[in-house]
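Just one protein chain is left out here, and the rest sit where they should.
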Amino acid sequence: MTQPQLTLVQIDNYGPWTATPEPRPECDIQALQAELFADLVQFVGRQSGYLFPVRFDNMVGLTNGLDRDDHARIQASIATRYPVTVSMGVAAARTPTGALSRATANLQAAGSAQDDTRRSVLRGETLGENDRRETDVQIAHFDAVDATARYTDELDAFEAHRRITRGYVTLADHLYEHYDALAFFVGGDNVIAISPGLGRDEYRAFVDHVEDAVSLPLQIGVGRGATARQAGMAAKRALEACREDETRVETTAATRHGP
Amino acid sequence: MTQPQLTLVQIDNYGPWTATPEPRPECDIQALQAELFADLVQFVGRQSGYLFPVRFDNMVGLTNGLDRDDHARIQASIATRYPVTVSMGVAAARTPTGALSRATANLQAAGSAQDDTRRSVLRGETLGENDRRETDVQIAHFDAVDATARYTDELDAFEAHRRITRGYVTLADHLYEHYDALAFFVGGDNVIAISPGLGRDEYRAFVDHVEDAVSLPLQIGVGRGATARQAGMAAKRALEACREDETRVETTAATRHGP
Amino acid sequence: MTQPQLTLVQIDNYGPWTATPEPRPECDIQALQAELFADLVQFVGRQSGYLFPVRFDNMVGLTNGLDRDDHARIQASIATRYPVTVSMGVAAARTPTGALSRATANLQAAGSAQDDTRRSVLRGETLGENDRRETDVQIAHFDAVDATARYTDELDAFEAHRRITRGYVTLADHLYEHYDALAFFVGGDNVIAISPGLGRDEYRAFVDHVEDAVSLPLQIGVGRGATARQAGMAAKRALEACREDETRVETTAATRHGP
Partner (left out) sequence: MTQPQLTLVQIDNYGPWTATPEPRPECDIQALQAELFADLVQFVGRQSGYLFPVRFDNMVGLTNGLDRDDHARIQASIATRYPVTVSMGVAAARTPTGALSRATANLQAAGSAQDDTRRSVLRGETLGENDRRETDVQIAHFDAVDATARYTDELDAFEAHRRITRGYVTLADHLYEHYDALAFFVGGDNVIAISPGLGRDEYRAFVDHVEDAVSLPLQIGVGRGATARQAGMAAKRALEACREDETRVETTAATRHGP
């Protein structure tokens, strides 16, 4: 059984800000979003968490190992160094969908994303140290078999982008609707999913489904650990094993002494 | 008639790099990608261009106003400050799809994205100063009507993300297949499209199509200018007019003395 | 008695790198140095440490609370995201000068700063958890009385810079030679010193000395704590008390539950 702790990070009152007092140049908005994400992903990563960009103004973190003080310190640093603030909702549950649903509800209860009085709010509960276990997190790391040869070197850049996006949507919908898992596009042809402890057979069935639906052959590395980093590094090593052995699904536990 | 100049930016040999000598921590990869994009978007933006993150290792720039030296200087700065290099293909054409298709072909001709000897390559031709015109670029800036109230404040964060993504895919596919336009998701519920000079009626038909297909009510601001920045700022102002007047499509030319 | 733990951070083989294969543009070098420092200061800061820019290619950290793994993780992240690596020497001692001297010796023993085979080396010992105490760190935070009115708004910018630099040099030399303390310029008219547990009278005598020598009236806040952050925040609050009460030296202990 897994116990992922998820954090929804939302830029406060961001839509109005981008157009006040008049629309801001797009390059500055894009740069701000990317810099803010780069900062947040490192804050979270330093304590072994993952963060996904999602909609850029709404990001999702897998934060097992970060307590409330850790969250609050991140918020304070952002408030000092950026013209915007971020609010956060956090929750843990047995499934990723359950955790994110509660984390969202916690944040929504504190006010609208466009409420101009909601600033740097932090709502919800993190896991106590005594409630954490070595197997709380499962990560599945996907990529497309031979994506460079099939897409990047072969199709025009937008067509390649469309194929990858279509594959991601199919994959993410299926994982969400049938397995309570949350899948995020992380660049190139890579997708990382927070999973509720699925087994090798389920991933095999899943690979077959996506290949049938959108002709996208996937390979998957699956890892388990106490934190996103432990589970994620195990998943990456498993994915390397897929590439070397030309298999489609590999699973490993976290190395005991991994970082 | 438009004449967009598009630049495909590709991180050289990036896939292998992320796993050499062993898989690198995801937080560092995410941070690197975001920092690189933030840097590039500002380089391009400084000279009135736009850049879209697309697949993060493949980015697309709308670069009317940047010549070959500008591109080369950006590459040199990245090569100095990052552990990776970027190669670029560039081309101008009457339609966005035509330009990107040629830009891609130019880059592919220089070697595979995973060719470890292809580094900081620049291929293709930029527009000469004498060939440029005040109306070379058309930008359409979309967002969803009442997205915060309908999605962000109402649904759980992943469900909201799925709706926005589904809307984006429908919109981008339709623009690509029927209008030779390229649409990019830029955060929140915002999509920016490089268009080949479509008229108000075409955008109205388009809005109806998307609303019928995925129940996503859109509003669109359309702008025209000599550069991405000029056209894009005009589009943003037009979109503000939609919000104020509760209309669905507004178009404006660039202000003559805009930045 | 204090027990500061100091880390000397050195960019590996940096001089040759800046001129290979030919001299790199100064703006890229400056940007790289500043981005690397911004990154490192946040890594160290996240775990309650301080970092000083010093010579930019040689930085000094006050790192009580960071163990070897923390140092190693920082090095790995830098190695992934930058074209350069950093080596580190670390040591704790009763005095700041003693600690930095050993930290330097530890690093020098691993090879020259221009040895092109020395990469991401980490040498020396961090404090064990059982050896740490609530009073290990003393920070003194200095600024010049009325610096904005006297210098910034009154003199030309270079003359103001000269006065501040001359004041810093006098102050740093005196602290180093007579008190085994290390003082670093941190911007504006601010200097932060790592001190070996000096008392109020010693700081008073010190203020008089600097004012006599270079006509620079100082005010000083002094704080104590288990980490740079605790001691530094206490020092900042003490300095605020100086400004409000128009006193020249104030000292406070760390608040017990401070961040």
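Letters A, B and C name the chains as they come in the text, with residue numbers starting at 1 for each one.
Going forward, a contact is a pair of C-beta atoms (placed from the backbone, for glycine too) under 8 Å apart; a residue touches a chain by one contact, two chains touch by 3 or more.
These numbers were taken from a predicted model, which means no experiment stands behind them.
Across C:Ala103, C:Val121 or C:Val207, the single residue that touches the chain missing here is C:Ala103. Among C:Asp131, C:Asp153 or C:Asp208, only C:Asp153 touches the chain that is left out of the view.
Of the options B:Asp69, B:Glu129, B:Asp201 or B:Glu244, the residue whose C-beta touches the omitted chain is B:Asp69.
Only one residue in the set A:Ser77, A:Ser112, A:Thr135 or A:Thr170 touches the chain that does not appear here, and it is A:Ser77. For subunit A, the residues touching the chain absent from view are 24-25, 27-29, 31-32, 35, 76-77, 80-83. By the touch definition given at the top, subunit B reaches the unshown chain through residues 39, 42-43, 46, 69, 73, 77, 259. Seen from subunit C, the chain kept out of the figure touches residues 8, 10, 14-15, 19, 22-23, 25-31, 33-35, 37-38, 41-42, 44-46, 49-51, 53-58, 60, 97, 100-101, 103-105, 108, 112-114, 148-149, 152-158, 160-162, 164-166, 169, 172-173, 176, 182, 186-189, 192, 228-229, 232-233, 236-237, 239-240, 259.
In this text, only the chains that are shown with their structure count from here on.
The chain closest to the protein's centre is A, with centres computed as averages of CA atoms. Separating the CA-averaged centres of subunit A and subunit B is a span of 23 Å.
If each chain is reduced to the centroid of its CA atoms, subunit B and subunit C end up 43 Å from each other. Mean C-alpha positions place subunit A and subunit C at a centre distance of 36 Å.
The set of subunit C residues that touch two or more partner chains comprises 77.
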